[in-house]
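Here the complex is missing a single protein chain, while all its other protein chains stay put.
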Amino acid sequence: MKMKALTPLGGLLCLALAACGGSSAPASSAAAPASAAAKPSTAAASASAKPAASGAASAKPAASGAAAASGAASSSGPIKIGWVSSLTGALAPAGKPMDNGFKMYLAEVSNKAGGRDIQVITEDEASNPKDGLDKVKKLVEQDKVDILAGLILTPSTYASIDYIEKQAPRKVLLVGTNAGANDMDTTKKSDYFVRTAFSNAQANYPMGDYVFNTLKISKVYDTYSDFAAGPEKVETFAAGFKKAGGTIVGTEKPPFPSTDFAAFLTKIKASDAQATYNFEPGNDGVQFTKQYAQFIDKNKIKYLGAGDNVDESNLPAEGTSAVGAITSLHYYSTLDNPENKKFVDSYKSKFGGEVPGSFAVQGYDGARLIVDALNKTNGNADPKALMGAMLGAKWNSPRGPVSISPEFHDIVQNIYVAETQNQNGKPVNVVTKTFEQVQPYIAS
Amino acid sequence: MFSFDFLFVQVLNGVGYGLLIFLLAAGLTLIFGMMDVINLAHGSFYMVGAYVGFSMVSRTHNFWLALVVAPIVVGAVGLVIETGLLRRLYRRVQLDQVILTFGLAYMATDIVKWIWGPDVRSIDPPAGMDGGTDVLGNFYPTYRLAVIGIGIVIALLLWFLQRRTRIGSIIRAGVADKEMVSGLGINVGLVFSGVFVFGAALAALSGVVAGPILGLYQGMDSDTLIIALIVVVVGGLGTLTGAFWGGLLIGIADTFGKVLIPEFSLFLTFAVMVVVLLVRPTGLFGRRLA
Partner (left out) sequence: MADAVQGSIGHLAEPTAPEAPVLEDIRKPWPARIRPGYLAILIVLLVFPFISTGYPLTVLTEVLIFGLFAMSLDVILGYAGMPSFGHAAFFGLGAYGTAVLAAKLGQSNLAVTLSVTLALTAVLALIIGALAIRTSGVYFLMITLAFAQMVYAAATKWTPLTGGSNGLPGVRRPTIFIPGIETTDPKAFYLFVVVVFALSFFVLHRLVNSPFGRSLVGIRENEVRMRAMGYGVQRYKLAAFVVGAMFGGVAGLLWATFNSFISPPDVYWTQSGTVLLMVLLGGSGTLVGPVLGAAFFQVLELVLSSKTEHWQIVLGAVFVIFIMFVRRGLMGIWAQFLSLRRGHA
């Protein structure tokens, strides 16, 4: 019998099996050493309806009944959190700080919550929605995590929510710590998704009124890359601005990725705009800011935009070219409150003097929300119980007082306006205005 | 809006960008042309050159020094790669070399991230070129004018090397007919190494020159590779003249595309490439092999 072709394809199967078997040893990140918990709590363990060791205050019999069949959240042993961030690829400048912030908070509570230890399994989204979804599936199906958190990309988040709702063998709660798509508050809202980041409208809509009425600017030239959050952020600003009475004199949408904005800047310069409102992701934002300073006098055409452009991950590369920018965001490292002072000092000492930006605080707050919720449910990691504990949660974040809106499953927070100033040759974002407790969804 | 001043500045933009991408592509076309090697690590050489330049400029604040050192460093790396790895694959199919250079590029991306971190970085232009200059009544960034100057100088240098020196004629002959050159008793192996090292050094040089304008970021290697491939193909494999005019063509088309049809500017560069290839299937100045 000709066995020639059998082995190669058989090898295929062996590879697949071996790999899956091999990868069951999770790549736990350094920040969450699984301390005492020797006994891994798997689906099998939770099938026995024994009350959780820490006290059976969590009376959710229905959940554990159904749980037994589908292998739901564990009820004893360490709580496994599946954490996905972009550690490689174009979005690593955002993903790394988010990762750092998340792990830092957990270390502050000694990796314990609700009377149980926390074990984090970290996966790399690789700045790519395919990888993001793959890792989410692995975490749910292979590592059987109790909670999911993270994800930088919007498509990854959409796909993951869909997956959890429709295909996943068991339901797991996802805490989104970055993707800010507006419809996640409305049409894409889910019982298994809660967000601690921001919504794109949140920081940009209020700017519309501010720019017109406070800064007294009536003509703005919009620019943004027609990619990711660009349209949502800038168009929401435009909506607010027009409502207040302003005029958008032009809109440019540089392709993404772009490194050279000369053509667009020349157009803006030739127009009668009094200011530009801009958002560009990542490196595009840095180059836009730098080239803006080279082509245009900010006293003639002001540089306005989303605070992401002058986030801490971008400022070092931008240098003094960012000076004069007026932006809005939910966090600036210069915020003057005790939580933030502690946060910034702690982050700097842990991560080689690096100043934390919005991504770090989003990760930090994501961890906090999870820990607080677990404390409230006494270690019950059932998604419905957790969601119940998370909605309406309030705490003092480095961003100021925040809460999770029960209506939108999203974060209610202060929005700040900052002007980037030159302090000793370095660009520093100085907060000039606070919008208190802005809702994530603003009906316009 | 389309005043003379506006158009003039846009032309400057286009020419500057075009010369920049000529620099990016020059090394690639040489390596292609001489050695038949599709060097997917070209973007990596560019990237490493830029990061080395960044480190040097941060430390010494001397842009011109970085412009000299970075190509040397990357050239040395190129030498190691060529003699140690690539050389053994010459007798193999070309796509094997693709896998090698691809694997190296993958490694380079992570090594750079490991050493310099994932954040966006910037190279400051040389002292004195930071501001703007008045050009026919228009305020234009000085450094971009410098880039135009540097681009032209290097183009002339390369042209001179190619046309007026012995090594240049050896390379031109090698591009046309490798076996013949070898038959003439010339150590083709040595020439190969030299070309590869030179190509890598040129890529590194362009990294330092482009740094202040295009920036240093995760993903710059693949972005650059694609642009370089486009310029090389449009211009014609193995011809520096092709890279020069191809670069200018793409640079101006890209800039004016952004001015006139920004929604479709993403398309435009590729559309230009397709049109050129349909009209002249081996590129503007490419040789048709009999």
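Letters A and B name the chains as they come in the text, with residue numbers starting at 1 for each one.
One rule holds for everything that comes next: a residue touches a chain if its C-beta (ideal position, glycine included) is under 8 Å from a C-beta of that chain, and two chains touch if they have at least 3 such contacts.
Every value quoted in this text rests on a predicted model; they were computed, and no experiment measured them.
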| item | value |
| --- | --- |
| Option from A:141, A:209 or A:419 whose C-beta touches the chain left out | A:141 |
| Contact partner of the left-out chain, one of B:23, B:105 or B:120 | B:105 |
| Identified contact with the non-displayed chain, of B:128, B:185 or B:281 | B:281 |
| Residue numbers in chain B that touch the chain omitted from display | 32-33, 36, 38, 85, 88-89, 91-96, 98-100, 102-111, 114, 175, 222, 226, 229-230, 233, 237-238, 263-264, 266-267, 270-271, 273-274, 277-278, 281-283, 287, 289 |
| Chain A residues that touch the omitted chain in the full complex | 1-13, 15-17, 19-20, 22-23, 26-27, 87-88, 123-124, 126, 128-131, 133-135, 137-138, 141-142, 154-155, 158-159, 161-163, 166-167, 169, 181, 226-228, 231, 256 |
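Basically, only the chains that are shown with their structure count from here on.
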| item | value |
| --- | --- |
| Mean-CA-position distance for chain B and chain A (Å) | 37 |
| Residues of chain A that touch chain B when the two form their complex | 88-93, 95-96, 127, 226, 252-255, 257, 259-260, 262-264, 266-267, 270-271, 282-283, 286-287, 290-291, 294-295, 313-314, 316-319 |
| Contacting residues of chain B [partner chain A, same complex] | 1, 3, 5-6, 9-10, 13-14, 16-17, 110, 113, 117-122, 124, 131-132, 139, 141, 143-144, 213-220, 223, 255-256, 258-259, 262-263, 265-266 |
